[in-house]
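Here the complex is missing one protein chain, while the rest keep their positions.
Right, chain A next:
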Amino acid sequence: MSLTDFHRFKELARQENVVFYYTGYFSQSIVTAMGDSLRLRLASLDASQTARRKLFSVFVEMAQNVVHYSADHLSASEAADHEIRMGSLWVGEDDGQFYVVCANPITAEGVEHIRAKLEPLRTMTNEEIKARYKEKLRTEGEAGSKGAGLGFLTVARDSSNPIEFDFVEENEGQPFTTFYLKATI
């Protein structure tokens, strides 16, 4: 990549009001450092306390989702702590609203599993999402979940618009599908 290309990349990010962009391996210490950086940026922006907290919440849930579930990992796949996995995360501003987008590789089997979890959240009202969240908070976590199984519900709860998601097939020979999730605060 030439320095001119870097400049185009930087200019595009500026024009699109990208507050923050990271791509690479995610570990808890990277999430914490990104969180510190994001908070500094948010402090200088004109946003309410509630909007900042919701944005931070969506950022943490999405970033920790990469740490726990991305299919491309450096740590042992059965590790319960100190995991390191591949992903990308954007925070930007569009028409005065903040958004967070996260992308990470998943396996083919993961596609339907995630779709089944996310599709219902798109049509639920805020009240329904809150009720579902409360109910889920008091039930046992599902098998295979490393957190509380509340991550997507938390993202949907803190998002002001329905969450958006997509699955993009990579080129032939690539083992993974890229999962995109977007939440607007």
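Everything that follows uses one rule, which is that a residue touches a chain if its C-beta (ideal position, glycine included) is under 8 Å from a C-beta of that chain, and two chains touch if they have at least 3 such contacts; residues count from 1.
The definition used in the following text is that contacts and distances are computed from a predicted model.
Chain not shown in the complex: UniProt lists it as "Fe-S oxidoreductase", one of "Tryptophan synthase alpha chain", "Fe-S oxidoreductase", "Quinol oxidase subunit 2" or "Zn-dependent peptidase". Remark: the residues of chain A touching the chain excluded from display are 28, 31-32, 35-36, 48-50, 53-54, 56-57, 60-61, 64, 67, 80-83, 134, 137-138, 141, 146-148, 150-151, 153-154, 158.
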